[in-house]
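A single protein chain has been removed from this complex, and every other one stays in its place.
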Amino acid sequence: MAKSETPLLDELEKGKWPSFVTEIKKAAEKSPMANDLLHQLELSYKDRIGHWKHGGIVGVKGYGSGVIGRYSDRPDLFPNVQAFHTIRVNHPSGWFYKTDALRSLCDIWDKHGSGLTNMHGSTGDAILLGTTTDHLQTCFDDLSEAGFDLGGSGSALRTPSCCVGPGRCEWACVDSLDLCHHLTMNFQDEIHRPMFPYKFKIKISACPNDCVASIARADFSVIGTWKGDIRIDPAEVEAYASSDLNIQREVCDLCPTRCMEWDGRQLKIFNEDCTRCMHCINLMPKALRPGEEQGATILVGGKAPIVEGALLSWVLVPFMKLEPPYEEIKDLILRIQDWWSENGRSRERLGELIKRLGMRTFLRALDLPATPQMVKAPRTNPYVFFWPEDIQQEVK
Amino acid sequence: MAKSETPLLDELEKGKWPSFVTEIKKAAEKSPMANDLLHQLELSYKDRIGHWKHGGIVGVKGYGSGVIGRYSDRPDLFPNVQAFHTIRVNHPSGWFYKTDALRSLCDIWDKHGSGLTNMHGSTGDAILLGTTTDHLQTCFDDLSEAGFDLGGSGSALRTPSCCVGPGRCEWACVDSLDLCHHLTMNFQDEIHRPMFPYKFKIKISACPNDCVASIARADFSVIGTWKGDIRIDPAEVEAYASSDLNIQREVCDLCPTRCMEWDGRQLKIFNEDCTRCMHCINLMPKALRPGEEQGATILVGGKAPIVEGALLSWVLVPFMKLEPPYEEIKDLILRIQDWWSENGRSRERLGELIKRLGMRTFLRALDLPATPQMVKAPRTNPYVFFWPEDIQQEVK
Amino acid sequence: MTTDIGPPDYKTMIPPVVQRNYGKWLFHEILKPGVLMHVGESGEALYTVRAGSPRLLSTETIRAICEIADTYCDGYLRFTSRHNIEFLVSDKDKLEPLLEELARRSYPVGGTGHSISNIVHTQGWVHCHTPATDASGPVKALMDEIHEYFVTMTLPAHVRIALACCLNMCGAVHCSDIAILGIHRTVPKPDNSRVPNLCEIPTTVASCPTGAIRGDMKNKTVTINNEKCMYCGNCYTVCPAMPIADPDNDGISIWVGGKVSNARSTPKFSKLAIPYLPNNPPRWPEVVDAVKNIIEVYAAGARKHERVGEWIERIGWERFFSLTGIPFTDKHIDDYEMATETFRSSMQFKWR
Amino acid sequence: MTTDIGPPDYKTMIPPVVQRNYGKWLFHEILKPGVLMHVGESGEALYTVRAGSPRLLSTETIRAICEIADTYCDGYLRFTSRHNIEFLVSDKDKLEPLLEELARRSYPVGGTGHSISNIVHTQGWVHCHTPATDASGPVKALMDEIHEYFVTMTLPAHVRIALACCLNMCGAVHCSDIAILGIHRTVPKPDNSRVPNLCEIPTTVASCPTGAIRGDMKNKTVTINNEKCMYCGNCYTVCPAMPIADPDNDGISIWVGGKVSNARSTPKFSKLAIPYLPNNPPRWPEVVDAVKNIIEVYAAGARKHERVGEWIERIGWERFFSLTGIPFTDKHIDDYEMATETFRSSMQFKWR
Amino acid sequence: MPTIELAGKTYEVDEDGFLEDLDKWNEEFAQAYASTEDIQGTLTEEHWKLIHYLRNYFQQFGIAPMIRKVCKDNGIDMKKLYELFPTGPAKGACKLAGLSKPTGCV
Partner (left out) sequence: MPTIELAGKTYEVDEDGFLEDLDKWNEEFAQAYASTEDIQGTLTEEHWKLIHYLRNYFQQFGIAPMIRKVCKDNGIDMKKLYELFPTGPAKGACKLAGLSKPTGCV
């Protein structure tokens, strides 16, 4: 048997977990691009270093985003990946697919690209992994034809994403799928034509479990919640009591606010102290349900560490009802983006700008009230600014 | 009756709490300085503003510190407080006095100053409140005569202070009184002749209750603690059990590490989880005592908010035995002061310098090991510096 | 001339009973408010009587105190870290007579256990050059009103109050259950004729926490960006030619929830409760009322042994503001360097 | 040409049973690892089978998946936020046959409940220009070893692992129970001949979090203060003429204790556990061992429902380091802007 | 290194067609490149206005202006911008204007 050309990568075909190497090899059978990718990757494994040049600016007509340019630094060895750009395809809300739609994507990609994909990228797009510059426009045209469009890249609104929500989850407090689709459609221009100081991400989770990690990865996080009392079904509580769930230990003792009382028969929740963490509901889905007045909390500023350290989104609007046509939230997004675009420096994310100019400036610009829900605790330093109208101006 | 000249201040002679106004009036009977102070203060109450000029640099021969200069901004109205300097007199450890010593202070002060004092200043000194420039040296001479010396001011070591400790408290894990006295005597030069970038404060509490607020107010905080098990006297536990102390609720449930178990008869402490917060001992002083292996934790960096926000001291040495002649701690203080003096900017406190240059730089300079006790949690940002020796230097 | 003799040796200042039991105390009891009994391993006892003090004492009063100490304490006394006076009684029989004498002379006895002890405070208009309020005055006005809490032990836990008359915080109010802090609210005005002679320009520029000050090397003076100034007064501290005090805008802010001890919870900074109350001498009624309100809401709501900060952390700041009726404003939201650490980055909060 | 048509409407992609029960689900049960049953108020049920995916999929595999979905799910499937594949079964009878088919084709089924789900990861050497390590490779090597935790639900709680191949953290690893992060450790070298044409000097200077870069306007290039550089690579992101990758010093760091959900404790950042492990392709044994060790110590010590971060906070970081045997170094101590917030300012700590 | 030739001059460009040596930029270069950026025919006055604006800004500040600023300073909106430069300001306009290749945020 001929000695393998990819001995290192071959090692990664062993083991129980499905192998990405096998995937590349499958594609390589049909695609010379995929084949060169395989071998360039083997070289990286040998050299312990990547073999892509920096950057690349390519695209399709009328759009400023949606394609990531990439060029090999060893086109001498791997001419078929000299150019190897990815196309970000905006996924349907909740990553739901009918197989025919998926197949049409595959057909287009086999025709224009390497036959390799990421299902999906971290932001949410279906990533078509690797094609040449001259295929970009034709591929895009075929995608449009099939009902697909590109996602965001660059200093644009990025492809919004959301949890499965009402599509399958009993805890959804907002219609994450619909809102996500609605915002995506509403902000097409912002997604496709970079116009901001930097990227802007929107992620929607329909309850505080935050299955789309919205609080950690979005400049604008929408997370479902409720007002009023957790709904209790006493019969189902009893059923849990006689299951192997230890209600006292596993539920009540782990309630962060200790606002539950279990006397062995009845479960009592002091709802005014509940901070809606979801823990008890998570453990007893048949017995407990979120309260009936539902909506979302809007949090802003989340992002990865570059430049000033990672940020988790901060509470901005404690409660907002969210129903079509979603005017209030669209308006809020617009006003935020406007303030940010007006004041932000190049490559400054929203959270960084708020940090730089101060929450009070941001709130004032948006005409939003300060509420204690916005902070873990009030300030400890005495460096308090007063507004001109707070001060007696006459003096001296 | 003649109309009072101090109607506003007179209001503060009413009420149950002893009145400082009465004190000033008492002194005013004998001292024209005190009398002018009284009237200048009345003016401040009327104007709602202080009437002292900025600063003042006065002192005694051979010292650069110990006196705070002060001049009235209305010498026209209050000539006797045209100059009104305070003298900081270093107190005996733990603020213990024999009455004859106190009386000798009073005699000196009646002779040289306003007859007003603060017993004591926030740093710890006995403050002699107000005299003229020409009395400074003679007052100092008389103080020396009587066995007193000045405390610190300016960019100097400030008068160290400590809790009552072994003088009266059953929980003292270090001899706070002796250590305080010892350090004060050892660092006389540093107290009296400013030689640092800014002030430097040492405070010693003999147990984690920190009755001298060392962690909040000292650049160098020494706080007593112990290793090993909390000593339990079971008989006394039982006595408490039959008192009105609810051991479960008041003691065990409030233990921050929940490392205590009370079955109604026996109290068990899982000492390896105990963080020595003192709560249980505080509540049951007859039954529980700190462990037998005693020493102190050294923390550094505490200070008030100016310039970069307040700091609480940080753990530097988790455990140090402290016994005369205290060589290890003296050496540590010297090395810290040396590093700080070498690297600090003008008016930069130790904590601010560590913040600016990084704990790792500080630890390396002091040759102290990094330990998890130094942090609440490891870093979250990925901005990790490696030392040259960590890196393979050959490459590229 | 002898210098550097240092303070008197504490060993010469401690009563014989302390000398004998030094470091060998076994336990203590609070016999009643203000009266402690410490018992040594030897079985010997020391009785301490704690009396409130205005801290600003005339020599006459100190002599009076000495007299008392001579009569009941063999001439031994001490002061506490909160400036109370402690009479150190070795002879149990002298305890009650001492208490009677103190009552006669109207000395408040208390400050032990779950009480409000003396208010740590600073110089104010009595002696400092940067105060935004007086120190002794508000303290006296407040202690008069909360006197009851000093002489009893009826609160859920210790309540430590401190006052500092400016942001230098000599009173170290930054870790108090309730802190009273004098604040300016006027941007200092550099006097260009005096700055060149009185001030080090680089020092003045460096003194500003928010970078509001720019050096003007040509004119040897400085300029202030008013928008960036939050009136901390640190520039005035280093440069006398930038006065900041202003009767109409100076005043007091109230901070809550700090602590120093390690008992139960770790030491905490105080947090802003009320950004501004006016200076209203001689009795600062707004300040007294505000502090009393907080104490009362705390006393009514906290569990036993719960310090103010621990109580607030249990109920949440949302609830603190709704219970006390104190309005929450954008000033409560930090905007200094580590502000984002205080922003709520979770879905866990209460509606009120 | 039509543009801006947006993504397909999700309504055209959801199975009829979802359409009918949309927003009206009543409860769910995990029937077994990887198999969920959601029941609507209507009484109708939807069965979901979750299968592991390498995320990097060939069109051939996608077609194979479609085939399965056609056979058992009327052509409906979805992907999860962690890139697993979910087969959406409306017809209960097709559930077991589907599971058998997946087993036959060696698809791992699991990732539900108290398991380790798929590792969120990024491009690595497959497609990015700034990686300090590969992404798919370490993920595959690790998932092979911890496969058991994917197909069972025996851990104390969910364990979410993520990998990012550089500090840009596209994998958003900053809030993961266990995070694997590629790091550089070599100061970039500006190529002075290329910087002037390729880079915006002000942007490059501004890109540096620690202010290590100085603009050299005369030569239209930049210089780096090596001492202030912590190799984040952000300058390279904006300026291609400052390469940073280095086979001998690039590698992987391990972070622990982050979470995103609000259940019980609030969302948390991951914290540094191991500053550096070498890049050792193809199977990164040091990394795999280190992660396995952490998982095992956690599994042995944590209480039920306790996420990694919650477990560590209960036992303390002192204990975490002593139990895992991971050495604590000065690199663990933060020295970035808000470092002091992480310093221990209390006497409460454990000896180990 | 790819090159393009025009009017007898050879320009070194990168894979994306960005000039390798920014000093070599001239108006012929811009015109020659227009067609690859989906601009039909010769560059109009409006094109030149923007190109010169970009060059001036870059010379003055060392960076490319943010899009919002481009629009504001030139009194145009995004639509107009994409009409003039169908491949977008970053790819199209900056390339023609001979700015260093925009990086990073993609």
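Think of it as A, B, C, D and E in the order they're written, each chain with its own count starting at 1.
Going forward, a contact is a pair of C-beta atoms (placed from the backbone, for glycine too) under 8 Å apart; a residue touches a chain by one contact, two chains touch by 3 or more.
Remember, it's a predicted structure, so these values are computed and weren't measured experimentally.
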Among shown chains, those touching the left-out chain: B, C
Listed residues B:Pro18, B:Gly94, B:Pro197 or B:Pro318, member touching the removed chain: B:Pro197
Absent-chain contact - pick from B:Tyr45, B:Tyr71, B:Trp109 or B:Trp262: B:Tyr71
Option from C:Thr2, C:Asn197 or C:Asn226 whose C-beta touches the chain left out: C:Asn197
Among B:Glu29, B:Asp189 or B:Glu293, residue touching the chain not depicted: B:Asp189
Interface with the unshown chain - residue positions in chain C: 196-203, 207, 217, 237-240
Residue numbers in chain B that touch the chain omitted from display: 53-65, 68-69, 71, 82-83, 153-155, 189, 193-199, 341-342, 346-347
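Following the convention adopted for this analysis, only the chains that are shown with their structure count from here on.
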Any chain in contact with chain D as well as chain E: A
Shared chain contacts [chain A and chain E, defined touch]: D
Comparison of A-C and A-D (more C-beta pairs in contact): A-D
Interface numbering overlap (same over half, different under half) for chain C and chain D: same
Far-end chain from chain B, centres as C-alpha averages: E
Inter-centroid spacing, chain C versus chain B (mean Cα positions, whole Å): 13
Computed distance of Cα centres, chain D from chain B, in Å: 48
Where chain B and chain E are represented by their mean Cα positions, the distance between them in whole Å: 65
Two or more partner chains touched - positions in chain E: 63, 101, 103-104
Junction residues of chain B - those touching two or more other chains: 208, 210, 215, 256, 276-277, 305, 309-310, 312, 380-383
